[in-house]
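Working notes, structure below.
Removed from the display is one protein chain of the complex; every other protein chain stays in position.
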Amino acid sequence: MLLLLDILTTAAILFIVSIGLLAIFGVLKIINFAHGAWLTVGAYCAVVTAKLGLNPWLALPLAFVVGAVLGGLAEHFIIRPLYRRPLDAILATWGLGIVVGQLITLAFGRDVQLTPNLFAGTVAFGGVEYSAYRLVALGIALVIGTLFALTIERTRLGLSARAVIMNETLARSLGIDTGRVRLVVFMVGAGLAALAGVLLTPLTSVDPNMGVSWLIGAFMLVMVADASFLALAAACLVFGAAQVLISTFVSPILGSIAVAVLAALVLRVSPKGFSRA
Amino acid sequence: MLETIPAAERAAVAPRSRSRLSRAAPFVAAVLASLALWIAPAFLDTFAVNVLTRSMIYAVLAVTVDLLWGFAGILTFGQAAFFGVGAYAAAMILGAYGATPVGIAAALATAVAAPALLGLVVGWLSFYHRSTPLYASVISLVVPIVVTQLIYSGGEWTGSSSGLVGFDVLPFEIEGYFRLAALVLVAVTLAAWILVQSDAGRALVALKDNEARCAYLGLNPRRLQILLTTALAAVAGLAGFLFANASGVVAPENAGFLFGTELVIWVALGGRGTLLGPVIGTIAIDYLAANLSGDLPFLWQLLLGTAFVAIIILLPGGLADPVGRLWRALPVGRTGQAAPALAAREAGSATSTAEAPILKVQGLAKSYGSLTVLEGIDLEIRAGELVSLVGPNGAGKTTLMRCLSDGTEPFRGAIAIGGTPTTGLTPNRIVGLGVGRKFQVASVFESLSVADCLRLARASHDGLSPLSQAPTLGLPQAALDVLRMTGLDRLLTRPTRLLSHGQKQALELAMVVALEPRLILLDEPTAGLTKAERTTIGSVLKALTAGGRIAAVLVEHDLDFVREISSRIVVLHQGRLVLDGTVDEVVGSELVRTIYSGGAHA
């Protein structure tokens, strides 16, 4: 039971962390290596909320807005010139991540920041005492996933985004403003990443480098998922399970590199990753 | 029509003496640089000598990153891992056996061999048929992460997070290490310079430009990339050996992903694809960092990050770009590439007997999911035939061509070239069976010259020198004819990207013909060409097949053109082969008329 809960909640957290990266990669075909920086920005929004004495849950909308605005600026000035140079975009966003990290350091200092708990305590679940927040995170992942799916399936933005994914030239000829779609998608992606940053605060330390440790895992999951949202969910479940199982039965050290190594091997065998299934 | 070429450019062949001079120039520069660096420690303080020693070792790594990324187009973060493996191998062996002659030899050998072996594995993992550049970058990210983790878990062996210290090192003073690092840097840079200037170096650029074209010229892109990865992993290991000795300490961060990104940043700022840019960039930035980062650690990172983003967006060529432009604006800097002399080459003796078909297709079928694109195709083509493949859009013509030239396409049925089944064979191996393919959109190497493109087309026959540029370019007569008829023979030094659409088509045809194929596949070779160009290509094809040794298959929409040149016409419709006969039979048939008027779609 404990194992099952560990797997499910781990997958949920991986999903929350990587969904923003997936949105951007899916539509823009750009690997956003500043993803870690957006996570950090989100977590610092939680710090600011706490300093202002507001309700900690208010950090969620704040982070989404701040992330989206900063994302919009980044798209306009940094990403836009690089659509035709995807490998350069990786580098430019990595550089952006460095810059954002240093700016946060200059503003808040290097110290680990104190954030209030969003949801403390444990609940009895299926015979074990389990961390309440992890169960909440599982619920949040489902909510984010559902909202994301609804946005893609039911809204104009989702339709436009899907059109751009399938055939950008055609989409443009149909009168879709693809530049605008890219901008909005990048903003949503960065906003989701910042949101994830807030949701991570009860689990991790908040410091200027916190995002980097999540970046590689999220990146590998998105590679495996290609551009598919359901494939991402599947990848999070499979690799989350692998991580928990290897950590539990073999070694946590191997478990921590399991996602990266397994994802690389999966891609070697099946370059389209999970999206083909 | 062909463009008119200024007379001056036609006579662009440089005088011999000039070219000999420019060939000696890198060696002279290398000797001068070595001398300057040899005496440099006398004028520098101990601090500068120490820091620059390390910077020069890093610069060796920058050269390898530049070869991979700037020239071959493989963005890698993995050189740090190979460097780290080399450094740890050296430190561990020197620690165990001491700096005895045997110990040093063993440390050096392992420091080169272990990364090379790892490079081979990484290369195999990164490069396979249909692998993407992004995937190679992904792997290059994972490798340093795994290597660092292994170092952390290595306990006493690797010193875990503390690294290794206190092992024996080569018996040099710090000036000695400075000179050793300088000599290695000059030697590696010179070797890299010679390589990229040579014909084999063009193959690296060709890989970056157009990997598919490389494969369809019979080059094995995978083998080249794996070879390059392995060799440069060995060089990185050598740098690691130097580093371990010069600094007396190795640590996990020397192998880490962050160091890998730092290398890329240095190369990008210096100017990728210029060799000297990354070398100077690395030394300058690392030296600056040693002087500045101690006093303003955060600001320094901020400045470096900002500069990096700005350079990537605004000046992808790095700081070497404006410098290079300035240099070329000077009279001394304007040395054009010398055009090689064209020579006719005896056609190969590969004779095909008229009885055995060159191409035999049996029951070929292909579908994407539930959509059937080809079904029940049977086809035999013999030497001397010029077969046109016609049919409306979506009939499966291009798919058929793809199946013929790439055995890894999932299809059912059997295809044999000269009796050899092609199922599972990659394009380059099918080229080896004697198949040449010309694509619908001219597929040439945009950043190379006309002569380089042709040289690469001959590489599978004649090989490529990794040391120099061959002074002559031997081509089969038919390829020479194509060049003459289209005037490309006077444009040998012209960069391909400056050619007109028609000239590119002609160049690609010449490249395919230069392969001396038994079977030429052409996908709409006349699309978008002028009448005159079309006639030229038509007569080239007729001449080629008239010899009775070569067959050609051509996808074509222009029925007039087809009628003019074909010996046989095959009609595809909705994935099926509906007609196969002589020109008169097919052109006169009722079926063809209905298909083209759209009547048969019902």
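Brief remarks on what is shown
The chains carry the letters A and B, assigned in the order they are written, with residues numbered from 1 in each.
Everything below uses one rule, namely that a residue touches a chain if its C-beta (ideal position, glycine included) is under 8 Å from a C-beta of that chain, and two chains touch if they have at least 3 such contacts.
The rule is simple: contacts and distances are computed from a predicted model.
Think of the chain that is not pictured: of "Thioesterase", "Branched-chain amino acid transport system substrate-binding protein", "Alpha-D-ribose 1-methylphosphonate 5-phosphate C-P lyase" or "Transglutaminase superfamily protein", UniProt labels it "Branched-chain amino acid transport system substrate-binding protein". Though it is not drawn, the left-out chain touches A, B in the full complex.
Only one of B:Thr100, B:Thr132, B:Ser161 or B:Thr582 touches the chain withheld from this view, namely B:Ser161.
Only one residue from B:Trp38, B:Tyr97, B:Tyr152 or B:Tyr596 touches the chain missing from this view: B:Tyr152. One of A:Gly53, A:Gly121 or A:Gly175 touches the chain omitted from the figure, and that residue is A:Gly121. For subunit B, the residues in touch with the chain missing from this view are 45-47, 50-51, 54, 149, 152-153, 155, 159-166, 174, 247-254, 259, 289-291, 293-295, 297-298, 301. Contact residues of subunit A toward the unshown chain are 2-3, 6, 9-10, 13, 110-114, 116-117, 120-122, 128-134, 202-205, 207, 209-210, 212-214, 243-244, 247-248, 252-253, 255-257.
Going forward, only the chains that are shown with their structure count from here on.
Subunit A and subunit B have centres, each the mean of its CA atoms, that are 35 Å apart.
Note for the complex: subunit B touches subunit A at residues 75, 125, 128, 130-135, 137-139, 141-142, 145-146, 149, 152-153, 257, 261, 264-265, 268, 298-299, 301-302, 304-306, 308-309, 312-313, 316. Subunit A contributes residues 31, 78, 81-82, 85-88, 90-92, 94-99, 101-103, 105-106, 216, 219-220, 223, 253, 256-257, 260-261, 264, 267-268, 271 to its touches with subunit B in the complex.
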